[in-house]
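One protein chain is absent from this view; the other protein chains keep their places.
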Amino acid sequence: MAFLELGERLRQRGQLAAAATVALAGLGHYPAVADAHDLLARIRADQGNDAGAIAAWHATLECDTGHLGARKGLAFIAFRSGEFALAERYLEAAAMGAPHDATILAALDRVRSLPRGSTEDAVRLADPASGVLLFDMQGMRLAGTVADSGDVSVADAVSADAAGLAREATRAARLLGLGAVRHIVLETADARIAVIPVRHDAALLLHRSASTPLGRLLALGGRAAHAAREWLERMQ
Amino acid sequence: MSIAGWQDALREVTGVAGVRGALIISAEDGLVIAETAMDDLATADVAALSAALVSRARRCTAALHATPPESVHLVGERGAVLAVAGPAPLWLVAVARDDAELGRLRLVLRDAAGALH
Partner (left out) sequence: MRVLEPWVADPLTEFLRESGARLALVMTSSGQVIAQDGFTRSLDVMSAAALGAGILATTQELATILDAPRGFGAIVHQGERQGVWLAGFDTPRGRWIGLVVFGHESSVGLVRLFFARFAQQVAAAAPVVTPVREVLAEGFERELDDSLRALFGTR
């Protein structure tokens, strides 16, 4: 099917809108073709539309329950979102279908090597150039780092200042009648930073490059906040 | 830019649906320089608290070894404050209701703050 090849070529060139148009047009004619849904899912993933990608890969699996690309894709999205246990399940299912696929086995090894139940595990998102920090409102770091160097002194300093920012935001919101703080976003020339309250006594900071769309930053932050909240509750 | 030009910039911001007021503040002393706002908006309080927020944001980005913030958004359940840096020490600040189009407001603020130079 020519549209699959054309759509993939456009995706690889980064022409995502055009690729999506081709994929959707193809799906209009061949709605039961698993590879067509898989193509659309990969385009959605490249667009940062995780929900769209997940829906398309689920549609892929409805057409072909053993579709390797869909399982790997779902594992990738789960891994990127910090849901390592889910990523492992998808990869295990993929490995059963292709026990000699080296890429799947390597990915499985990597996911399994991650420290489970650690504080970082709860909030880590796959982006080695940036980071996630969880801190209490007194400015003490609870988990996470802000750079791949793992420099804890930087992370501790950022925790202290981010807690100050969160407290300031809470005060401003209270005095200006803005209600409970949903998030604080800072845009700099080289970074996008979101500070999101997790509970009354803790918040997290998400640090990404300036090219990260704000909506995506907040979606990631929301997910990380959810994971952090669960982790804090388990701790108590 | 003239005072009249500042007022034009403020009017552009308050033209966005859901915006309760727009201010030009001095981030150094937390005071209002110019404003266009609804009567019930305590603009002096907004200026003081926005400047404090910007000051905290600067410390946070410095700790991250990032460049200073060009915009600071505080979004709450019942409204939001968006602040965008203009020529130092000025910041353009908007106060919005919870139903405001924040994406559009962010872009309008950025353009208007650029025009303050």
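Order of writing sets the chain letters: A and B. Residues in each chain are counted from 1.
One rule holds in what follows: contacts are C-beta pairs under 8 Å (C-beta built on N, C-alpha and C of every residue); 3 or more make two chains touch, one makes a residue touch a chain.
Predicted model, so just to flag it, every value in this text is computed and none were measured.
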Displayed chains in contact with the omitted chain are B
Of B:29, B:77 or B:111, the residue touching the omitted chain is B:29
Given B:51, B:66, B:84 or B:100, the correct residue touching the omitted chain is B:51
Residue list for subunit B contacting the dropped chain reads 25, 28-31, 44-45, 47-49, 51-52, 55
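One rule holds for everything that comes next: only the chains that are shown with their structure count from here on.
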Touching subunit A in the complex, subunit B uses residues 42, 45-46, 49-50, 52-53, 56-57, 59-81, 95, 98, 106
Residue positions on subunit A within touch of subunit B in the complex are 146, 154, 157-158, 160-162, 164-165, 168-169, 171-173, 175-191, 193, 195, 205, 207, 214
